[in-house]
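Structure first, then comments.
Just one protein chain is left out here, and the rest sit where they should.
Here is subunit A:
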Amino acid sequence: MAIAIGIDNVTRTFGTVKALERVGIKIGAGEFFTLLGSSGSGKSTLLKLIGGFDRPTTGRVLFDGQDVTDMPANRRPSNTVFQDLALFPHMTVGENVAYGLKVKGVAASERKKRVDSTLALVDLAGFAERNVNVLSGGQRQRVALARALVMEPGILLLDEPLTGLDERLRQQMRDEFGRLHQRTGSTFVLVTHNQDEALSLSDRMAIMHKGRIEQVGRPADFFANPANDFVARFVGMERVLKPERLERSGGDTVAIIAGERLVLPGARDVGEMGLLAVRPDRISLANGHAAPGSSLRATVAGRQFRGRFFDFYLELGDGQKLDAEIPVEFADAWPEPGNPVRLEFAGGALVPVPASGTAPNRDT
C-alpha cells in the first residue's frame, strides 16, 4: 500500500550549518516525487530523514499522518536504493534480494517465490545464483531495485541511483523506474541533480537550494512559472535578463529592455523589478514584417554547431547576453558574428520571474 509522506517544518543543522531550513512538503500516496538540487542543497539529507537514517533537529516526519520522527529505519515501511547500491558483496543475487524477507522471518518457500518473481520484475529472472560482484552496472542497479521492491514498500526512496551509469543505461533504467512505479503503485521519492531525470519521471518535484525548497509543482510549472531566477536556471533557462522595468498593459506584461519595448502577451505579473528568463528555442530571426513590440536589436557574438541546431550567442544593446537555438536549416539566413540582427520573440520566449530570495517557501 502506498503511503503519503508529510515533511512538517523540518530543520536539520550540523553544527552551525543548516542542511535543511524549515522545509515543508506533502507527498501524496502513490506519487512519483523528485527532490531536485545540486550537491549541498539538502536533498539527500531530506531523503535520509524520510528513510529514518537521520533525525530532524526540529520538525516532524509523517507517514500517512502518523508521526514517525522517532521510528528507526529498520521499522519504517520504506526501502531505499542507495547511491552506491550497497549490495552485500558476500551474498549472491538471490541472497541479497532475500535478505529483508529473511530478517522479517518469511518462510523459505514463500521467500523463494517472492525473490524469483521480483527478479523477473526487474528482468533478472534466473540470476539468483549469480555473484553480485561480477554483474554489470545495470544489472547491479536492478538487483538493488529488486532488493528494495521485494519488501513491497509503501515508500521507495531512490538516492541518485543513476549516477555512475553511462548515458544509454541511464535512459534505460529511467524508463524502468517509470514502469516499476506504475506496476507497484508505491510512493516513489527520487533524489537527483539531473533535471532531465526529474522532468521525465516526476508527477511532481521540488527544487532545493541551500537547505530550502525553492519551488514545488508539476514539471511543466517550472517552465511556465519559475518561482525565481534560480529555478529558471536550474530547469535549463540559463540566461536571465534584467529589464529596465516591467509594466502591465491590459493582460500583458511589457518589458522595457535595452531601450526598446517588448510586449509579452499573457505573461504573469511579477512586479516592476522582475527578471526575464530566456527560452533559447523560442527566439528566431525577425523578418521584415514582425509585429511591433515583438522584437529586439542585438549583435551576433558567435555561434556553435550542436548537432540538430546551432547555438547563437547574442548581445543586446545594453550588453546583456542571451542565446538562441536555431535549427540547422534556418542558420544560413543568420548574419556572420559581429553583425547586427533583429530578434523575434515568440510567445513564452521570455518568462517573467521574481528575483531570487523574494519567493517564500511554499507548498502547493
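One rule holds for everything that comes next: a residue touches a chain if its C-beta (ideal position, glycine included) is under 8 Å from a C-beta of that chain, and two chains touch if they have at least 3 such contacts; residues count from 1.
Assume contacts and distances are computed from a predicted model.
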Complex member absent from the view - protein name from UniProt, among "Xanthine dehydrogenase family protein molybdopterin-binding subunit", "RbsC1", "Acyl carrier protein" or "ABC-type spermidine/putrescine transport system permease subunit I": "ABC-type spermidine/putrescine transport system permease subunit I"
Touch criterion as defined above, residue of A:Gly6, A:Gly100 or A:Pro226 at the omitted chain: A:Gly100
Touching residue (missing chain; options A:Gly6, A:Gly37, A:Gly51 or A:Gly94): A:Gly51
Option touching the unshown chain, where A:Ala86, A:Ala125 or A:Met273 are the choices: A:Ala86
Chain not shown, touching residues in subunit A: 51, 53, 72-75, 78-80, 82-84, 86-90, 99-100, 103-104, 147-148, 151
